[in-house]
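All protein chains but one are shown at their positions in the complex.
In order of appearance the chains are A, B and C, and numbering begins at 1 in each one.
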Amino acid sequence: AQELAAYCLQLGDDALILSQRLSEWCSRAPDLEEDIALANIALDLLGQARLLLARAAAADPSLVPALPEGSPVPPEDALAFFRSDREFRNVCLVELPNGDFAETICRVLVFSTYRLALFQRLTAHPDAVLRAVAVKGLKELAYHRDFAGRWFLTLARGTEESRRRLEAALAQVWAYRHELGDDQDAEVVLEQVLATSGVAAPGVRPVSTVGGHTEHLSRLLAEMQVVARAHPMGLW
Amino acid sequence: AQELAAYCLQLGDDALILSQRLSEWCSRAPDLEEDIALANIALDLLGQARLLLARAAAADPSLVPALPEGSPVPPEDALAFFRSDREFRNVCLVELPNGDFAETICRVLVFSTYRLALFQRLTAHPDAVLRAVAVKGLKELAYHRDFAGRWFLTLARGTEESRRRLEAALAQVWAYRHELGDDQDAEVVLEQVLATSGVAAPGVRPVSTVGGHTEHLSRLLAEMQVVARAHPMGLW
Amino acid sequence: MSSAVAEPELAAQFEATVRRKDRIEPRDWMPDAYRKTVVRQVAQHAHSEIIGMQPEGAWIGRAPSLRRKATLLAKVQDEAGHGLYLYSATETLGVSRQHLTEMLIAGKQKYSSIFNYPALSYADVGTIGWLVDGAAICNQVPLCRTSYGPYGRAMIRICKEESFHQRQGYELLMTMMRGTDEQRAMVQESVDRFWWPALMMFGPPDDASPNTEQSMAWGIKTHTNDELRQRFVDMTVPQAEALGVTLPDPDLVWNEERGAHDFGQPDWDEFWDVVKGSGPCNAQRIAHRKRAWDEGAWVREAAVAFANANDEEVPA
Partner (left out) sequence: MSSAVAEPELAAQFEATVRRKDRIEPRDWMPDAYRKTVVRQVAQHAHSEIIGMQPEGAWIGRAPSLRRKATLLAKVQDEAGHGLYLYSATETLGVSRQHLTEMLIAGKQKYSSIFNYPALSYADVGTIGWLVDGAAICNQVPLCRTSYGPYGRAMIRICKEESFHQRQGYELLMTMMRGTDEQRAMVQESVDRFWWPALMMFGPPDDASPNTEQSMAWGIKTHTNDELRQRFVDMTVPQAEALGVTLPDPDLVWNEERGAHDFGQPDWDEFWDVVKGSGPCNAQRIAHRKRAWDEGAWVREAAVAFANANDEEVPA
């Protein structure tokens, strides 16, 4: 159960932190359609995060931070808002600042491709809850990947500037790809997207992630957790 | 004593928040000399803030937020780190994001000119502590004003771009000038700086500050207070 | 735009349609002044949805529970959707979203002044839902029967979602009122700030609203500002009581004789100041929108270039 909880926490944190980053686009996207689409992806990931954090809390209640006696904060929120940055289990890739639209597209493309391949396998996981999360997530992640894939192609074939930005963005994201593990299925899909767009896989060295997190996570959490932490007895 | 405390708090908060903004320039200024100078101004203002918050706490201990029994947090820190944004008494001008170097220069110029005029009068204040703060602050503020004034002239007479940016920046700052009160002495000095630089006073309408603060303050405090609030019993 | 050649028959048809309370459709003949008024009003409404994303959007990142974060994100997303429908309605009159966005950024078109007030606490998310969306609904429900077809149909969909948002906002405040003392104080403080600006949302008093008469004759507008304001106050007072907050108006009292509430007047000088650009957030809102639009330019250009290249490849 502890192993399951740790695993759900890791998957949940990835979704939560990327959702937080994507929601920063709200009212800032290149046009209304993308504003809506990025919010949609953020919402889907937030939904995944809630289910996964709740599962983690149920599987191993000792993970849930202690709150003052009588606090009405539910376990999913205790995990999201009352853990320190050192306790988060997400990959560094999802913590990085958004950068420009190309960086966001590349991150969503790589992240959702790997996660989709993973969720396909999780549909056979022994834990029924995790299985259900995976089944529900498949459609969402396929949409995220397709959205990012379409924009990847568009930016690759659009203008010189969009091409230049896309390649720079891909190189940045590519350097964190190793965090997502070896996954043949995902790699094949990414190769196809790159080939269709006529973009070469960047020849970048993997970034070291010793330390577990980047300097960005603690800042992200400072914002995300500020209201919840100011009201540990609050009802929302 | 309550009136004195409220006054010291207001003066202290102005200094604290502007110091926080100026310290954001650290490692980001146009060149090393300006990096050092802006840090210097931030340090001076931080020093003023500490004395003023301590004076406010001494004059009216009821202002100091309650902390858990046995907390070692001193009053100046309780005021700085454990008040909510609604309890801060600073003007909106100091909360605004830094913007570019021209905006920072215009803000420092206007703020320090008014504060210098005010501190000159405060050297005759009945409260000895406040008097001492004012005396100490005079030299500091004159340096801040002169630094900003020199750069104001440089940007006004530099390139077309610097002129354009300076004028846009001045218009932004000017719209908040009314918060600093009527002050003949300060206005005369500013008129001189503008005249020397050949810059016309912007014809902007004063921005309404109903609500007391901008949307920026709560974000600024989220960052400023995050570590202190995570450790209310912490010793630093 | 139409030439001086009189088209009395078309004009008569138009008048008759409006009188029957039927819809004017994009391909129907319409007076130029009508077209302009519709475009102006719909554009202003669209801009309000888009600018209105900002004050609430600023709190998505700080929502204090994951459930509230999802609710708020979805709500702000809905506002983007409303903007989208409304810009589509202007497009039926040949005015593009891009053109209107440029007018907005250049300060040449307005949006609802309420969004020039800052959102300073999470309670504001609830208050904006309750009071601001509430006032918007009072303004907008009659617009579902507005004479211009695409606008009226957009409003039907929008109003449905707005009522949902209003209930969500009210429910957030209700929940907070059951929480801690600090939370209750946050709610009251928020209501204190938003009450008067919410009343201003109905526009100036009727005797200071010169366009109302013509807009009503054309069936674009169906009630006067003061009528709608009264309706809003009467609807809101019992809600405030149920919530347990005080509305910051000492003159607010039930008038048995009128069967309605008497209430004080907002500070109309403040109203006009904000309309003229001196509100707490006017500059910030436009700068935010301009920055997003400018920073997205290269993406929109890439999309156009890509679409054009594909059109060339695939023969029609």
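In the analysis below, contacts are C-beta pairs under 8 Å (C-beta built on N, C-alpha and C of every residue); 3 or more make two chains touch, one makes a residue touch a chain.
Small disclaimer: the values here were computed from a predicted structure and weren't measured.
Although it is left out of the displayed model, the omitted chain contacts the following shown chains in the full complex: A, B. Only one residue from B:Glu87, B:Glu161 or B:Glu191 touches the chain missing from this view: B:Glu161.
Considering the whole complex, the residue from B:Leu46, B:Leu138 or B:Val204 that touches the absent chain is B:Leu46. Counting the whole complex, the residues of subunit B in touch with the unshown chain are 16, 20, 23-24, 26-36, 39-40, 42-43, 46-47, 49-50, 53, 72-74, 76-77, 80-81, 100-101, 153-155, 157-159, 161-162, 165, 223-224, 226-228, 231, 233-236.
Take subunit A: the residues that touch the chain left off the picture are 85-86, 92, 172, 175, 205-211, 213-215, 218, 222.
The rule we apply is simple: only the chains that are shown with their structure count from here on.
Taking the mean of C-alpha positions as each chain's centre, the chain lying farthest from the centre of subunit C is B. Taking the mean of each chain's C-alpha atoms, the chain closest to the overall C-alpha centroid is C.
In subunit A, 223, 226 are the positions where the chain touches two or more neighbouring chains simultaneously. Taken residue by residue, subunit C touches two or more other chains at 62, whereas all remaining positions touch fewer.
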